[in-house]
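Since the structure comes first, as C-alpha cells, the remarks are kept for the end.
Heads up, one of the protein chains got dropped from this complex, but the rest are sitting where they should.
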Amino acid sequence: MDPIRERPVLDVSGLPTVMFGKANTTWLANLLYMMIEGTMFALVVASYFYLRTRSSSWPPGNLPPTLGWGITSGAIFLISLVPARYAQRVAPSGDRSKIRWGLLALAGVAVIAMVVRGFELANLNCRWNENAYASTVWALLGLHTGHLITEFIETVVILCVSFTDKMEGTRLADVAINSDYWYFVVVTAILSDFVIYGTTRFL
Amino acid sequence: MAISEPVVVPQSGAADRLARTWAQPRGFWGWFQNVHHTAIGVRFMVTSFIFFLLGGVLAAMMRWQLVRPEHNAIGPDLYNQLFTVHGSTMIFLFAVPMMFQGFGVYVVPHMCGTRNIAFPRLNAFSYYIYVVGALLLWVGLFLKTGADAGWFAYVPLSGPEFTPGKRSDFWAQMITFTEVSALGVAICITTTILRYRAPGMTLNRMPILLWEKLVTSIMVIFAMPSVMVVSSMLLMDRTINTQFFNPSVGGDVLLYQHLFWFFGHPEVYIIFLPATAIVSTVVAVFARRHIFGYVPIVTSVVATGFLGFSVWVHHMFATGLPQMSASFFTAASLMIVIPTAVQFYCWMATIWHGRLQLKLPMLWIFGFFFVFLIGGLSGVMLASVPLDWQVHDTFFVVAHFHYVLIGGALFPMFGGMYFWIPKITGRMMNDRLGKIHFWLFFVGFNLTFFTMHFLGLHGMPRRVYTYTPEMRWGALNLLATIGVVFMTAGILVFIANFFQSKATGRFAGPNPWGAGSLEWATPSPPPHYNFLELPTVNGREALWEAEPNQPIVGGVREDIPEVLVTNTLDSEPEYRDELPGPSIWPFLTAIAVSIAFIWSIFSPWGIAYGAIPVVITLIGWLWPRGHSPSPRVPEPALEARWIR
Amino acid sequence: MIGFSRVPLLAAGVFASYPGDHSILHPAGPQASNIEWLYWVIFWIVFVVYVVVVLGFMRAGARTYTSADEMLPIMKDEAGDRRASWAVGSAITITVLTLFAVLVMSEITGKKVEGETSKNPVTIQVIGHQWWWEVIYPDPQADQTVTTANEIHVPVGKRVVILTNSADVIHSFWAPSINGKRDLLPGYSSAFWLQIDQPGVYHGQCAEFCGLQHAHMGFSIVAEREDAFSQWKAQQLKPAQDPTELVTVHGRDVFLTHACVMCHTIRGTDAGSRLGPDLTHIASRQMIAAETLPNTPGALAGWIVDPQRIKPGNRMSPNPLQPDDLQALITYLQTLK
Partner (left out) sequence: MRNRVSIAMTILLLLSITSCKREERQLRPDPNASQTLNTVQVSGLNPGANSISSPPPAGQYEESAYAVSQGKTLYNQYNCVGCHANGGGGIGPPLMDNNWIYGSEPGNVFATIMQGRPNGMPSFRNRIPEYQAWEIAAYVRSMSGLLPKDVAPSRSDQLYVKPAEQSMPYQAPAGVTGEPEEKK
C-alpha cells in the first residue's frame, strides 16, 4: 500500500487500559473457568444421585458423615465471604494496605477452612475404597478441596504481589476477580456439604 | 466513539514499530517462548496432521489383518491396541485439535481483526499439554502399553480387573491432557470472539465461522468436563481402588457409559460444526455471493449446540433401556437432523443463486455434500431404536461414523486447507495435484467404507481381529482393504503438493480468492502484528462491504503489545488491553503438569508431590513483570498522527 | 414385506443376493422380520432423499457454473433469494414431516418387536463368559435344570425368553436373523424375547468388544420341531453314563486326573467345576470352543493339546498329554452324547 493515504480514524487513544468487573476480559475468562469447574461438580453430584438409585440403602452400611464438621466448615465458608467482599471493594481504590489486609484475612480463613476440611475428611465415616457411595463422597469433597487449595495459593501469590510496586493497573482487577472465584468456592462448598450431609439425612 | 474527518495517516515507522513490539523470539528456546496465535495455530495443525498420518498407518495395518479370513498377520493383543489407539488418535489427537484448536486458533483473531488471541500464554500452554498427551498415548503403544479396550474404554473391561498393567491408565491420562488443552483453547477463543472483535462487527455481523467457533467453544466447555470426570474415575478405580464402577459394591457400569457419551456425542458436533463453518465460508466465496440464509444457518448452529447434549443415550440403545427414554432419545436424534438439513438447503440455495467457480476448495466441499450425506442418512437409520438393536456395534456403524467423520470433517478440512494454506504460507497449492488428491481419496474412501455397510448388515461385528471363511465376509473385506491403497496415495499426493507449493508455489497475495472476511485484509503470510491498520467493519463480509474509505482504528499503542477490547453485543470500543509477550513459562508449566499427571499413573502421591513444581511454574508464569500500564497521553509519535 | 428386497437395484441387489443364515436381511422370526421391514422402509426413504439432494446440488452447480478463473464480482439477487427462501422453507417442512414419519414407524416397530411375548414361554438363561456362552434351561426342580454351552436349542414357532447375565465384562447377545442385540451387563439382568419360525441352525456372535477373543465368541441357535426339542432336552438331562470299555475308562481317568477336572463338569463323575463349559453332553454339540472348531476328534484333540494356538489368550490351559492318554480322552469324550 502507498505510504500516504487519507483515512477517517476511529481514535481510541483516550480509552482506559484497566477495567473492573464485567468489562474485564479476565473476568470473562474466570467466568468460563467457573462454568467448566461447575460442570464437573454437577457431574459428580449427578453420579452421586445416580448411584443412589442403584442402591437399596443409602449410605450403604456406613453411618452418614458426622454433621458437626459439615456445619462448621459451611459456617467458615460463609464467614469468609466478608474478607472476600472487602478485598473486592477496596481493589479499585488501589489502596495497598487495605488490599493487603483483605487478602491476608482471606488467606487466613482459607487456612482455617483447610484445617476443618481435614477433620471433615476424617469424619466421613467411610473410606473411599469401601464402596461406590464412599468413592463419590470422597470424590466430591476431594474435588472441592482441590479448588480450596488452588484458591488459597492464588490468594497468597496475589498477596505477595501486593507487597511489591507492581500492585497496580490490571493487578488490582485481579484482586477483584480473585474474590469472584472465592465466591464460587464458597457456593460449591455449601452445595457439596448439602449433598454429603443434607441429602443422606433429609432426602 | 467519534470518527474523525479523513486525515493524513503517515505509515512511516508504524510497521517497524509494530514488528519490533510483536516480534517473537527465534532459535531453539525461542520456539518454546512463541505465544503468537499464528505460530500456535500452525503447530496445532501440523502436529495433529502428523497424528492423522500415524493413525492412518494403524488403520492400514488393521485392514491388512482383515484382508482375508483367518489371516494371522497380527495377533489379538496387538490388534486390540491398534484399533483403540487408532480411534483415540483420530478423535482426541487429530479431529478436535485440527478442526477446533488448529483452524480456530489460527483464523479467529484474523477474522476478528485483532493482533493476537486472548490469553496467548494459556493458548501456548494448551498446545504443549496436547503434545504431551499425544506422546503419552503413542509412546505407550511403542512400549506395549497401548490402550486396548476400545476408544471409549468401557468398564469393566478397561477397569482394574480386566486390564492389568498400565494400559488404561495411559489412555485415561491422555484424555485428561487433550481435554485440558481443548478447554484452554475454548477459553481463549470465546474471549477473543466476544471481546476482541473489530469495531462495527456486531454479533449480527459476525462471520458464520466465528458464530460456529463460539458455539463449539461453549460445547467444549460443557462437554469436556464430563470425559475428564469419567476418565479420572476410571483412573482412581485402577490406582487407588475406588469403587465407582464395581457392581458388587454399588458401583455401576452404565454410569461410565452415560458420563462418557454425555461428552461423546457433543464431541461429534465439536468436530462437525467447524467443518460446516468451513463449508459456509468456502461456499459463499466460490458462489461469489453472500451466504444465503445467514440467520437460519446461525440459528441451526446454535440449535445443534443445544440438541447435541440431548442425544447421548442413542449410543446405549442395546443396553435395554426402558421404552420411554429410548423413544425420547430417538426423537431428539432425529430432531438434530433438522438444523443440518437447514444448512444443506441454504448452501444449495447459495450455489443456485450465485455463480459457481469450482476451484479446488469448492471441489472438496462438493465431495463433502455427496459423502457426508450418506453418513447423515445412515445416522437417521441408527436413530431408530429397533434398527439400532440390529446394526449397533457392527461394521454398519463403523461405515456410518467414518462417513460422518471423514465425510463431515476430513473433506471440509482438506477444502479448508486448500483455501487457507495460501494465507498461511503465502503460496498457492498446485491445482492439478489437488484434483488428483481429491479423486484418489474420494474413490478409495468410498471403496473402503461403503462396503462396510454390507458387512455390518450381514452380521460382522466391529473390533473382531479375524473371522472364519464360513461367514463369507472375505470378498467385501478384500475390497475395503484395496480402498486403503487409493486413500494412502491421495494423502501422499497432498503432502507432495504441500511441500512443492511451499518451495515453488505461485505467490498468493493478500486475497487470492477474493474472499470477504478480515483475514484476507492482511498480507500472506500475515506479519506478527496481523494488521498494520486495525480495521473497522461495516457488514457481514467485511471486505465486500467496506466503503471506499472505511475508517481505521487509531490510538492503539504500538510500542507495547496492546489490543483493542470491544463490548460483546455491538463491539463498541471499551478499553485497550496489554497482552503478555513471549514467555518460556507456559512450556515449563506444561512440563510440570505432565510430570504430575504421568507420575500419578504410577503412584497416587504423584499428584501431591507433582503439584509443587506446578505451583512454582505457575507463579513464574503469572508473576507480573514488564511494562507498567500505559499513560493516558500517548507518546508524541502517536500524538502527531491523530490530529483532530 | 420381504418383497422390498426383491426390487432389482444395485445396492439392494448386493444385499439380497447375499446368501447366509447370519444376516439382518434374512429374518427367521417375527422380531427380525419386523426390523427388516423397518429397514427397507427407511432405506427407501433415505435413498430417495439422497438422490433428490444430490441432484439438487448438481443442478445448482450446473445452473450457475462458470469456468471463469478470474475473481468475479460479488453479486446480489434479491428476487432469487426470495424464491430461494420459499424453496428452502418448503424443503425444511418436507424434511420435518419425513423425520416424523420415520419416528412413528420406528416406534410402531419397536412396540411390535417388544410385544412378541407370551404367558408360558420357553425360558433360557444365557450367561456371558470370556469367551463363551453358558446356557441354562432353569427349572423349579434342580435336577430338571439343563446346563450346556454355546448351542441353544429352541422349539420352532414358540416364544422364547432369554434371561441375560454376565460373569465378567460386558458382552452382547446377537443372532442377526433372529432379533436385535442385547447387552449383557455385569450387575444387571435383563430379559428379551425371540421366536424362530423355520427349523434350522442360526449363527450368533458376541457384539460388544469383550477382550482378547471377542472375535471367537460365537454361539448357534438350533431351532427344531417341538418333539425333537423335548427329546434333546430329555437327553441333556441324563448324567453321563459310565464308560464300559477299557479305553473309555482310561479316558475318564485321564480327564479326572488332569487339568480338565479343575474347570469342567461331567455330571455322573467327580468332575463338577463350573469355570468352563459343562461337558456332560459335549458329543451332542456341532461345534466346540464357542463356534470356533467343528466337533471332530481331530479338532477336539488339537484344541485340548494347544488351545492357545487357536484362541490366543483364552482361559483354557494347554495339555501336552501322552498320545495314548489323549486318544483315550478323545474316545471317552466322543461317548458323551
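Which chain is which? They are A, B and C, in the order written, and residues in each are numbered from 1.
Keep this in mind: contacts are C-beta pairs under 8 Å (C-beta built on N, C-alpha and C of every residue); 3 or more make two chains touch, one makes a residue touch a chain.
The shown structure was predicted, so the numbers you read here are calculated from the model rather than taken from an experiment.
**Student:** For the chain that was dropped from the view, give me its touching partners among the shown chains.
**Tutor:** A, B, C
**Student:** Could you tell me which of B:R238, B:R355 or B:R427 touches the chain that is not displayed?
**Tutor:** B:R238
**Student:** Of C:S85, C:S284 or C:N319, which residue touches the hidden chain?
**Tutor:** The missing chain is touched by C:N319.
**Student:** One chain is left out of this view; which of B:H37, B:H86, B:K166 or B:R557 touches it in the full complex?
**Tutor:** Among B:H37, B:H86, B:K166 or B:R557, only B:K166 touches the chain that is not shown.
**Student:** Touch as defined at the start, partner being the missing chain; which of B:G184, B:P247, B:P535 or B:G554 qualifies?
**Tutor:** B:P247
**Student:** In the complete complex, which positions of chain A touch the hidden chain?
**Tutor:** 129-131
**Student:** Considering the entire assembly, which residues of chain B contact the chain that has been omitted?
**Tutor:** Residues 28, 31-32, 43, 46-47, 75-77, 131, 135, 139, 142-145, 156, 159-161, 164-167, 237-241, 243, 245-249, 602-603 of chain B touch the chain absent from view.
**Student:** By the contact definition given up top, give the residues of chain C that touch the hidden chain.
**Tutor:** These residues touch the chain not displayed: 186, 212, 253, 257-259, 261-263, 275, 306, 308-309, 312-313, 317-322, 325.
Keep in mind that, in the parts below, only the chains that are shown with their structure count from here on.
**Student:** Which category does the touching pattern between chains fall into here: line, ring, star, complete, or other?
**Tutor:** Graph shape here is a line: each chain touches the next, no loop.
**Student:** Of the other chains, whose C-alpha centre is the longest way from the centre of chain B?
**Tutor:** Between chain B and every other chain, the largest centroid distance is to C.
**Student:** Report the chain ID whose CA centroid sits closest to the centroid of the full protein CA set.
**Tutor:** The most central chain, going by mean C-alpha position, is B.
**Student:** Between chain A and chain C, what distance separates the C-alpha centroids? Give it in angstrom.
**Tutor:** Distance between chain centres: 52 Å.
**Student:** Can you check how far apart chain A and chain B are, centre to centre, with Cα atoms defining each centre and the answer in Å?
**Tutor:** 30
**Student:** How big is the gap, in whole Å, between where the Cα atoms of chain B centre and where those of chain C centre?
**Tutor:** 38
**Student:** If I count partner chains per residue in chain B, which residues reach a count of at least 2?
**Tutor:** Chain B, residues with two or more chain partners: 251-252.
**Student:** Could you check chain A for residues that touch two or more other chains and list them?
**Tutor:** none
**Student:** If you look only at chain C, which of its residues touch chain B in the complex?
**Tutor:** The contact residues of chain C facing chain B are 14-15, 18-20, 22-25, 32, 34-35, 38-39, 42-43, 46, 49-50, 53-54, 56-57, 59-61, 63-66, 68-69, 71-77, 80-81, 84-85, 87-88, 91-92, 95-96, 99, 102-103, 105-107, 109-111, 113-114, 130, 168-170, 172, 174, 176, 179-183, 185-188, 190, 192, 203, 205-215, 292, 312-313.
**Student:** Show me the residue ranges of chain B that touch chain C in the complex, using the header's touch definition.
**Tutor:** It comes out as residues 75-77, 80, 149-150, 154, 156-157, 161-162, 247-248, 251-254, 287-290, 292-293, 296, 318-320, 323, 326-327, 330-331, 334-335, 337-338, 341-342, 344-346, 348-349, 351-358, 366, 369-370, 373-374, 377-378, 380-381, 383-394, 454, 457-459, 461-468, 471-472, 513-514, 516, 541, 544.
**Student:** Considering the complex alone, what residue numbers of chain A touch chain B?
**Tutor:** For this pair, the touching residues of chain A are 1, 3-19, 23, 25, 28-29, 32-33, 35-37, 39-40, 43-44, 47, 50-51, 54-55, 60, 128-136, 138-139, 153, 157, 161, 164, 166, 168-171.
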